[in-house]
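Showing just some of the chains, left in place.
Chain naming follows the written order as A, B and C, and within any one chain the residues start at number 1.
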Amino acid sequence: MQPIRLGLAGTGFIGRIHWMCYRALPGMYAEVPARVMFDTVYTSHPTEADRFEFSRALPYESVSSTCARIDMLDVCTPNATHRVLVEAAVAAHVPVYCEKPVDLSGELTLELARKADDAEILNQTALVYRFLPAMAAARAIVRAGVIGNVVTWRAVLLHASYLNTQRAMTWRLSRKESGGGALVDLGLHMVDAVRMVAGEFEAVRCVTRTVVGERPRTGAPDEMSRVDVDDWALVTADLVNGSTGTIEVSRVHAGREGTFAFEVFGTKGSVSVDLQRGRAVVMDAASRDVTQDIVLNDPWVTYLKTAFPSSKMSMGLMCDMHAASIYTFLDGCTGGDVGFPARPTLAEAGWTHRVVDACYQSADTGNRVDVQRPQAS
Amino acid sequence: MQPIRLGLAGTGFIGRIHWMCYRALPGMYAEVPARVMFDTVYTSHPTEADRFEFSRALPYESVSSTCARIDMLDVCTPNATHRVLVEAAVAAHVPVYCEKPVDLSGELTLELARKADDAEILNQTALVYRFLPAMAAARAIVRAGVIGNVVTWRAVLLHASYLNTQRAMTWRLSRKESGGGALVDLGLHMVDAVRMVAGEFEAVRCVTRTVVGERPRTGAPDEMSRVDVDDWALVTADLVNGSTGTIEVSRVHAGREGTFAFEVFGTKGSVSVDLQRGRAVVMDAASRDVTQDIVLNDPWVTYLKTAFPSSKMSMGLMCDMHAASIYTFLDGCTGGDVGFPARPTLAEAGWTHRVVDACYQSADTGNRVDVQRPQAS
Amino acid sequence: MQPIRLGLAGTGFIGRIHWMCYRALPGMYAEVPARVMFDTVYTSHPTEADRFEFSRALPYESVSSTCARIDMLDVCTPNATHRVLVEAAVAAHVPVYCEKPVDLSGELTLELARKADDAEILNQTALVYRFLPAMAAARAIVRAGVIGNVVTWRAVLLHASYLNTQRAMTWRLSRKESGGGALVDLGLHMVDAVRMVAGEFEAVRCVTRTVVGERPRTGAPDEMSRVDVDDWALVTADLVNGSTGTIEVSRVHAGREGTFAFEVFGTKGSVSVDLQRGRAVVMDAASRDVTQDIVLNDPWVTYLKTAFPSSKMSMGLMCDMHAASIYTFLDGCTGGDVGFPARPTLAEAGWTHRVVDACYQSADTGNRVDVQRPQAS
């Protein structure tokens, strides 16, 4: 089995989730595409090497000078720092896997994507909902015409944790460092899912709110910092296919922690993603559950039968989605031809991010904002 | 106990629901405000008198000449016919209870309301969600500031039955006869509920769709009639209090028959109406269910402890709401002072209907449409 | 339409439910089998005649001397008084409809049944779960072999209200007056449902508990009365078909108010009654929901399509079940041939009650107690 020397930048929450996936892959899958060698952790805490069992720890700043040694770079650092790390990997011809958002705007992300593509460097982002089998099934069902023409759809991701006014300021709440709030953090996933399942965006209207406007500084709880990102956003969007729907994301929905909904309604039926049971539920025009009658012959769905962990070896939804995404990237690194028609490349992430940018523009101006459709780069 | 001679116009579905309420009231309540005498049923089928045990059946046309004999007129006929019947009752100085929508537009309804009010005739509409104790509790909770400032809200009423393309044409699907589709039939309730619980409307945007555009004629299934009303509508609205939320109503949501949601999110918590358990669930900023800790001292809530049937004597949600509304009207007829601060008068129905009119205007033009706030008549 | 002069004995909770059904029948059904005339209410409160709009009120004691005037007697008085009223009706050759339990034991009930049958008097009890379409469908599904051989089953009916120690003593808590506690009040329904759906009983084991052993007297809250009936019972039973299952009924299950479950598991699948959605859910051996694929050609199921109120005209589950039962009795009174193969006659109620008696015997002795199978009378 081909060894892949992993460089992991960042060991915060999401970095650890990635790390756990790399570690557990041989248990989760019958066969893994590569043997991961825990080579370098890029961090400002040298002890992390020992803790996470890497061969060495290096500061972020050294990526450009040291990453030639590794076979892939996984970028899990704060959003504003992604750019330099991705550029360094591209310059060193190292395949790069980057958390979302890749950069602080769609425009910047597309620029990075062009650099990576021009250099022919394998690149991918963690738009992990693309790897959810139920989401892929929903996409195939809509495409197969099972629910008729799409009339409306609804994508919802709600959390409640930021209602706590004592929660300290963080880079996530500073637009300069994060690129945005709930709409970037959660909305990017939902916009991407709508693009995949229901279709491309034509225009958006958006309203955002910052519910907790200032927060105590970390380490200096008596001083307050201003929060300049949204913690709630409501998007109404028209798609190219003529349908209209809503996306709602929030970090301040009391009592709705972890609420997820994704549903598409058409002229002949509906399809919705049931996360608990891991399936796309299809109802026909007579409101009968016809899920079990749908036979899909779809490459994306088929691929995920291998690439998504079985329910038996599940490590929970979060890890399972990340594992499938990482599995796909490793497969790409070792030259595998995964047959996955929609790898979330930097370019794809850029087009999705441009929809989010349009939403922010609408929220700022109060106007309906047109969305430019994805083009071949 | 004071006898009330009832005149009931219309014995279709909703007329029968009203009838069942009048019949069962003495069983549902410990004490009823009046003894209902089943005097006249206005219908074109004379045999209905016998079936529904009225003293006589008369055609609708005779209302103006005969309604002096009755003590109240309950109007349950198709929407476009409401006007003449209400006017006849007002002219004869007979208290009038009218199904919603009262007339084909908010303007027309307000005009009728002025006539009734000028004549000092007791009048009420069946905006029955005002009588739901959980809705009243939600209103009191928002007003008491329990959830802080309102950020967003969501009102949803979905059905699926009109996806069946074989379902025959009906007056409900003709704008001339009904005044509108899902937005009038279901949306009026949701708009009214938002007005009560969350606040008055500032402006609306609305999208509507007609999913099944033509239907077989009743009695001539080979001929098709054009449907010119919406069977789905999505409203995004700004309230005077600065909040933004959505109303969605549908008759074509496959697999969502009977879906109801009503929830308000604020800076300190949320409140939502749980129809199954008949209560307003309150979550605080830490997402703890604090429903049981809320003590409400609110006249509306207090009144409904008497006016809404107990769970023990429930006849199901639909009948219970109508029973409470009818109970309140009968109480008004017998001079009772029910202490209910928000009887859904014709005028109130008119102001609510004007919001719906603004939604249709927005759907037609694609623009944001301002809503005129209610004024004293 | 044939008029039926109704005599109603008792206007407590269940008497009022019956009354509401009689009143609303013409609205709930497209066609009713009889026109109910509210002739006599048997009660010790003469004002009830006016309240419930009967022609006259008479004391219970007068039933035997006055019931010749009525066409049916509906008995809703406390359990211990049923016997004399039923006997009076039989003696006067008046069809009799009696709440459950008919008498204080299965033996006594069977004795009454024999009297009524010998006199050829139409008789029925309010074992209303027999009229639940989902229950009838479950029965038909088991009989058709859809789930294979029955392995196990579970019937549950839980309430919580009697945990309140301040709730006053009532005849329901005195064995002499009620015949038993939760096992009689709730268990009788569940035993009857198991008999219908899963099969006849072979033997039972039972444990009971009285959680609140004494309660304040009504009107004398400082004096305590001893409770001598069960408020919780757990039955493990073997059926003639070789299956073993459990029945659990309770009035003291904190947080489980209104919990209902009825499910049967077999060698090829399972069926369970979903009260919320009013249907019998069938899962096959691969745990696929095959409910929609089952086509039943069953007289009981067919009959209930007419006899059970449509969901549109529903008055809630409780009233709907009672309405269907009353509809069936009225149909019998007017000579209708309803095609309902399992009217819950006094005899049927007696055989079901004998299972409950066996449960009490087991609870008293700690032994497994055989159940005598129903025999033709």
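The rule is short, and it goes like this: a contact is a pair of C-beta atoms (placed from the backbone, for glycine too) under 8 Å apart; a residue touches a chain by one contact, two chains touch by 3 or more.
Only a predicted model underlies this, so the values are computations on that prediction, with no experimental measurement involved.
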3 chains shown - copies of the sequence in the complete complex: 4
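Rule of thumb we're sticking to: only the chains that are shown with their structure count from here on.
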Chain-level touch network, classified as line, ring, star, complete or other: complete
Chain whose averaged C-alpha position falls nearest the assembly-wide average: B
Copies subunit A and subunit B touch via same or different residues, half shared test: same
Rounded Å distance, subunit A centre to subunit C centre (Cα mean): 56
Whole-Å gap between the CA centroids of subunit B and subunit C: 36
Euclidean distance of C-alpha centroids - subunit A vs subunit B, Å: 43
Multi-partner residues of subunit A (at least 2 other chains): 289
Complex contacts: residues of subunit B adjacent to subunit C: 1, 13, 16-17, 19-20, 23-24, 26-28, 35, 50-53, 312-319
Contact set on subunit A toward subunit C in their complex: 288-290, 292
Subunit B-facing residues of subunit A, complex: 147, 151-152, 160, 163-165, 205, 207, 209, 211-212, 232, 234, 236, 244-246, 250, 252-257, 265-270, 272, 281, 283-287, 289
